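I have a structure I would like to understand better, so I am pasting it below and will then ask my questions one at a time.
A protein chain is absent from this complex, but the other protein chains hold their places.
Chain naming follows the written order as A and B, and within any one chain the residues start at number 1.
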Amino acid sequence: MKKQSEKPAKAHKKNRNVAIVGIGMTSLSSHKEDQNQPEMIHEAVRAALADAKMTLDDIDCIVHGNMELFEMQFHPDMWHVLGSGAYGKDEYRITTGGTVGATMVCAADNLVASGLYDTVLAIGFEKLQEGNTTGGITNMADPLWFRNIQTGALTGTTAAMMIDEFGAERAKKAAMKYRILMDKHAMLNERAHRRFGLEYDQAEDLMKTSPQLVGELRLIHMCSQSDGACAMIFTHEKRAKKVCKKPVWVRDHITVHREENMSNLYAFEKPEMTHHYAARKLFDRNGIKDPVKYFDVFEMYDPSAWWGLDWTREFLQLKGDEHLRMLEDGEFDLDGKLPLNPSGGVIASNPIGATAMLRPAEAALQIRGDAGGHQIKKEVRHALASGFGGTMWTVLMMLEKDLDW
Amino acid sequence: MAEFYGTTVADIFNTMPKRFKPEEAKEEDIAIGYECKGEGKWKVTIKHGTIKVEEVKGDLKGCATTIRAADAETFIGTTLGKIQAMDALTTGKLRVVGDVKLLMTLLPKIFVQYTVPEKKSSVVAKDIISTITERFRPDKAAGVDMKVGYDLAGPDGGKWTIVIKDGKCAVKEGLAKDLTVKMTMPAEIYVGMMLGTISGESAFTSGQVKLDGDMMAAGATSRFFNKFVDPNAQASEAEELITIKVTNSINCRFATGTAYGMWFKGLKEKKFLANVCPKCGRTQITPREICAFCRVRCNEFVELGPKGTITAADVVYFASPDPLTGAVRKTPYAMCWILLDNASAQEAFCFDIKREDLPKMKIGARVRPVWAKETKGTFTDLLYFELDK
Partner (left out) sequence: MTTMTCKKEDTTNCFVFEGKMALPNQYFVGRLGSKFIIALRDKKKILGLKCPKCKKTFIPPREYCHFCQTKIDENWVELGNEGVLVNYTIVRYLGKHLPKKVPYILGQIKLKGADTPLTHIVEGVDFKDVRIGMKLKAVFAAKTTNTLLDLDHFEPL
């Protein structure tokens, strides 16, 4: 089968190293009726500035983004200036679907690394309760052909494939274990939106009675719809070392798109998944032989329990049922070999335009040791974070505690 | 009866007939069962604009949809919106057997949202009547000449006549002889209607309000006055958070271009036309101008199928809006990925399968297309696929 073009591995060459020096998040909840969009954004911006001990005067450029069509507001970057602080500064609006938060981190990293700007503020936000998410997502499909049957972000195909590969009992049990593990992590994270307090003995009951959405994808497996914002501040090595005690370094990142539209995803012969391709390329060019051993935490964009579980195999370059065994053996727990989504992940909180930024933000907090209730006990030096969107787009990035690679 | 958020489960059911909007439920014919653990069971029958709420002692019988709450807190909380219904459904504290979307679509449409009864509003009919002249809007009542009588029963009731003439409005005690229309009702119903806690429509249809005279005139009166604002409600003013609701509707046009145009030309002729990469030989459905792998233009088209094989299938239970029409889709339906005969192995395409074939559909099954009677070169030319027996 035809593969995407293969070029020899080449790491990103940067003019200068870039560090995350400020992180701000709002709480994540189902409704934020007491704040309008600029006010919500400003809460995250203030928090990031306070974290970096900076003021808006220190910011040279702002990167702003969310999902197109979700709040049905045109030019949000313009009328959010009150909240973003972009008045009199360069501002770029980015919108790449679910990946947008991660794309903003890539953009901010590139803007600083290039030398064009010294300090960049990136802001991701979403108020999902203000729009019609499924309606909005449906509009990503080809208007002439696929839009009339598209179901937004809901698909049961992965569940069907996992059941086919591992048997119904093991697959369904694993998906529920994944779901409950994420809830257990969310219970430790005060900012998380949905914290149910689920116990493992509820798995049997929920996997049978939770309402079916598509195939074996049930309501319990699916992520939430949240309101919230995240802001991050990036600066170059020289300044970061001067102003910040615990800078977190952006080592490398990769973005992979597909060529087909969604309708072509599931034939008998399947092309290499973007997640697998992205991870393979990124690890190869950075000399990572065993990602499970190398990384201390993985913050993954997991829109559903089925997808989350399936994608661990792709991202971590695992074979056969290795990913299931890791889950079953507790290796994704906070004290496991590779803690997965200590924040509770996307299943717990999903303000989409901020979601993919929350992944590197949470990973960076883990490296700093500032995650709070969901901090991993052992030292975190190497972190992996992913974003997902559109027709299986992937952004994957590596963060480091030390400048020693 | 356990009390949560200042109210009980029984309160919610007792107020249901009052909150019912018969006009919105004209087409409905449904029985909904409710079970709230520790509180009881209720059956709500809605039939062509009528409603019957009954408490059931034994099993809930003859209910198309049953809603079960794990406890009173869940039931009251989700009714008031204090607990997200989606969260309660996710954790299984709220369970629906039957049609889940009923909760989100039908119920909000046919009922006025339940609110916790105010700690007995001190407003009485007289207070409202006394503000009538200051709420009068002469600009809306130009040329109107009418006398409206209110006969309000009960201890706080009374009889009043509102005279509207020459852009002026006056209130007189007692009922005039030559009334345009007379409205008779219990005083508390009038107060409830004016405060918006009781559906006016429901009060009229249920016969709690009796009309005598020109019905049209009765309906028109509200236009002549500004809304009554409860002076005692000032305290809760700070709590009010405004939400603006809009539906943005935009007309669009989509151009197919050459390659995609061939696909629609094919549909018109009841054929599947795919283009082929001259370098790797891959067929592309729907046709794309270039092969992204080889980066060359694909000008050659071949006919595929018409029969094919199912490679993957999704049965959809969650009703989402069809963005082309705005209508909510009927569930369940299936999205099938179909590999047409002669197509390259990774080029499936996704389409509907005949609803009747849903139970028998499986991966590997053979299917054939069903076309519209008249094909016009649009996406509606292909109706669905059906199993090829």
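Worth pointing out:
Keep this in mind: contacts are C-beta pairs under 8 Å (C-beta built on N, C-alpha and C of every residue); 3 or more make two chains touch, one makes a residue touch a chain.
As the structure is a prediction and not an experimental result, all values here were calculated from the model.
Shown as candidates are B:L89, B:V123, B:A259 or B:A319; the residue that touches the absent chain is B:A259. Of the listed residues B:N14, B:T105, B:S122 or B:N226, the one in contact with the hidden chain in the full complex is B:N226. Touching the missing chain, out of A:D51, A:E130, A:D252 or A:E314, is residue A:E130. Residues of chain B that touch the chain left out of view are 137, 139-140, 226-227, 229, 237-238, 240-259, 261-262, 264-265, 273, 275-276, 289, 297, 299-303, 323-326, 342, 377-378. For chain A, the residues touching the absent chain in the complete assembly are 31-36, 38-39, 42, 55-56, 69, 71-73, 82, 85, 87, 127, 129-132, 135-136, 139, 143-144.
As a working rule, only the chains that are shown with their structure count from here on.
Of all residues in chain B, only 84, 86-87, 89-92, 95-96, 100, 241, 243, 246, 248, 252, 254, 256, 260, 263-264, 280, 282, 285-286, 288, 292-294, 311-318, 320-324, 333, 335, 337, 339, 345-352, 363, 379 touch chain A in the complex they form.
Every residue of chain A that touches chain B in the complex is listed here, in rising order: 1-5, 30, 33-34, 72, 132, 134-135, 138-139, 142-149, 151-152, 154-157, 160-161, 164, 194, 196, 198, 202, 205-206, 209-215, 219-220, 222, 224-225, 259, 261-271.
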